[in-house]
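With one protein chain withheld, the remaining protein chains of the complex are depicted in position.
Each chain gets a letter, A and B, in the order it is written, and its residues are counted from 1.
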Amino acid sequence: MSRIRYTRRLPAAAIAAGLVLALAACGGSSSTSADGAAPSAATDQLNPNADLSKQSLNITIWDGYSPKDLPQRVKEKLGFDVKVAIHDTNEMAMAKLATNTDSGIDVGFVSGQYAQALNEQGLLEPLHPELIPNLANLYPEASQMSFDKGNKFSVPYTWGTTGICYRTDMVKTPPTSWNDILNPPADLKGKVTMMTTERWLALPALKYLGDSINTTDDKQLAQAKDLLIKAKQWGMLYDDTTFGAKLDKGEAAMVEAWDGWCPTTNPKIKFMVPKEGSDLWSDTMVIMKSSKNKEAAHAFINFILDPKVHSWVAENILYKVPNKAAMDLVAQNDKPLLEKNAPLKMTPAELLKGESIIDLGEASSKYTRLATEISAKQ
Amino acid sequence: MPRRRMIYVPFWATYVFLYTPIIVLVVMSFNAGKSPYVFEGVSLKWYGELAGDETIRNGLINTLIVAVGATVLSTVLGTLLAVGMARHSRSRLLDALGLLPAILPDIVLGIGLLVFYVTVKMTLGLHSVILAHTVFGMAYVAAVVRTRLNHADTSLEEASRDLGASPLTTFTRITLPTLAPGIAAGALLAFTLSIDEFVIAFFTSAPTEPTLPIVIYSMVRFGVTPEINALATILLAVSFTVVIVAQRMTRLTESLS
Partner (left out) sequence: MAGPSTGRPPRRSRALGSAAARLVFLGPGLGYLIVFLIVPLALVLSYTIFKRGRFGGVVYEATADNFGRLFDPLYLDIVISSVRTAALTTLIALLIGYPTAYVIALLPRRWKTIALIAIVMPFWTNFLIRVYAWIILLSGPGLVNNALTGIGLIDKPIQLLYNEGTIVTGLLYSYLPLMILPLYAAIERLDPQLREASANLGARPARTLLSVTLPLTVPGILTGCVFVFVPCLGNFVVPEILGGGRSIMAGNLIRDQFLKARDWPFGSTLALAVVAILIILLFLQAWVSRAYGGIEGRRA
């Protein structure tokens, strides 16, 4: 190579290097300021009389988790446009919401521990309860979940527990313990699934061992890992999104499931909570600090908490809602629905016996590693 | 000669392998039943469902916006770059740089751009996907146009320059018309690649503006629905038409030139 060629390349290299340094410098300063910011500090002054028709909302939610005509209903009632984005898992939602750039999302639907993580990062707007009068419809228990005591930054949309969902015609002895799914009978091979999201992947093993599902103890996690690896070597499959449909079609016989996703409308399918106990999860609504439509966001959450709106969730996707007024409405309108679907009848007191998954901060990487170890094991 | 025929076994196996899944998709898209496995009679109902699916329609519109945007940018930048590389530079490093986006694994480009956007605090949206798709689109346009340039006769350009025409005049009056078929082919390639691109869009799109592959990804994750079969069939029909038209067009331009 000639020297001329080298010198010709120099300016380009210098520009590139300069740009990188400049970017690194500005990125650096911003990252320290983000770390230094106290969560839930500096509250925006919101105007309760703001003209909502001048605002519009972007929300992100699981597919099929809200009424299809929700945007039209909000438009009619509150006068602003709602655009619905879909995420398939909490992790997908977090990837978009937690990157520090303005994602364009105003209201996010994420599970409790993820809401907690977003808040610790200073990304959430503290709620203004005076703009959400319908908070009064919630069960008192709904403000006692450990990821957000007092609903400071999140409003629960649904809640429930994790258990075993199974087909009575394919599983000979009904499951009673988490061990029944960790160590299933040989004839169910290829028909048993557990969840892949790391904390719920670890749950059956930790609960079976009698440990907290929020443990960070290396020894307990190592024991749980052994159980999970044994289950995988037996032939466990992993599924977070389609286990309900598989069970319905008979492609699966026994799955680890969130109660609402267990298709109990099929008379051959039952849901049970193992005797070792389980969790209390909640999918919550949060308002992003980057939102420019915070008044509309509050109005939207308030609208969701309207019993007539919120009861849709229980009636159509069979998830319990932490909204007393809405659940009363369901009991009044559609008693047979409750009778047929046992999980819907769990009371708040029963639910509160479950342990809430909380964000573990730095230690959460232990669970990521655990999950990676399970998937890498052949 | 049995030995001679032996070689046709893998040949036909390849086509069977490539087309069995596609035939199944197409057939099942006309299934009257809900099951993706058992055919229960002919019906167009899944096409109706598809037409009424707002998420898919939005995804399709977003994809088309991204593809058109990225194609325009890629074509302009890629053509200029190809001419520059072929006529105004002899740097092999530059050649390698021009090809890099085409060989780099998608995931590396995807996370690189995500990191970049986050660092410069750019809000994600369709524009961020357009800019991302232009990176590889440009590389493909440049590669295709350059092949054409290398085969092109330079005497006209030289004559133009000798007559005192400015490089710009030479470019617009002589080079560009010669390159037109190459530019069209490059643009078509960039457009197709952008329409089907998933990984880079996955990292650089905003949650509010998913492209069609991202919508399909979340649909597939939520299980097998006959609606996806209908979508696949339509995409196939459209690409098939495009291939045939493109084929005709190249033959036409070839016979003209």
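The working rule: a residue touches a chain if its C-beta (ideal position, glycine included) is under 8 Å from a C-beta of that chain, and two chains touch if they have at least 3 such contacts.
No experiment lies behind these values; they were computed from the predicted model shown.
Looking at A:Ala50, A:Ala95 or A:Leu329, which residue reaches the missing chain?
A:Ala95
I'm checking contacts with the chain that's been left out. Which of A:Glu125, A:Asp180, A:Glu198 or A:Asp283 qualifies?
Answering carefully, the residue with contact to the hidden chain is A:Glu198.
Quick one: say which of B:Ile22, B:Leu176 or B:Val245 touches the chain that got left out.
B:Ile22
I'm checking contacts with the chain that's been left out. Which of B:Leu80, B:Ala152, B:Ala184 or B:Met249 qualifies?
Looking across B:Leu80, B:Ala152, B:Ala184 or B:Met249, the contact with the absent chain belongs to B:Leu80.
Hey, which chain A residues sit against the chain that's not shown?
12, 15-17, 19-20, 23-24, 27-28, 31, 35, 91-92, 94-95, 98-100, 117, 120-121, 189-190, 196, 198, 232, 236-239, 251, 361-362, 365, 368-369, 371-373, 375-376, 378
Please identify, in ascending order, the residues of chain B that touch the omitted chain?
1, 3-4, 7-11, 13-15, 17-22, 24-25, 28, 35-38, 76-78, 80-81, 83-85, 87-89, 94, 97-98, 100-101, 103-109, 111-116, 118-119, 131-132, 134-135, 138, 142, 160-169, 171, 173, 192, 196, 198-199, 203, 212-213, 216-217, 220-221, 224, 228, 231-232, 235-236, 239-240, 242-243, 247
Basically, only the chains that are shown with their structure count from here on.
Inside the complex, what are the residues of chain B that reach chain A?
Listed in rising order, the residues of chain B that touch chain A are 35, 55, 91, 93, 114, 116-125, 206-210, 215, 217-219, 221-223.
Where on chain A does chain B make contact in their complex?
Residue list for chain A touching chain B: 5, 8-9, 23-24, 26-27, 30, 58, 60, 63, 83, 85-88, 93, 96-97, 99-105, 241-242, 245-246, 249.
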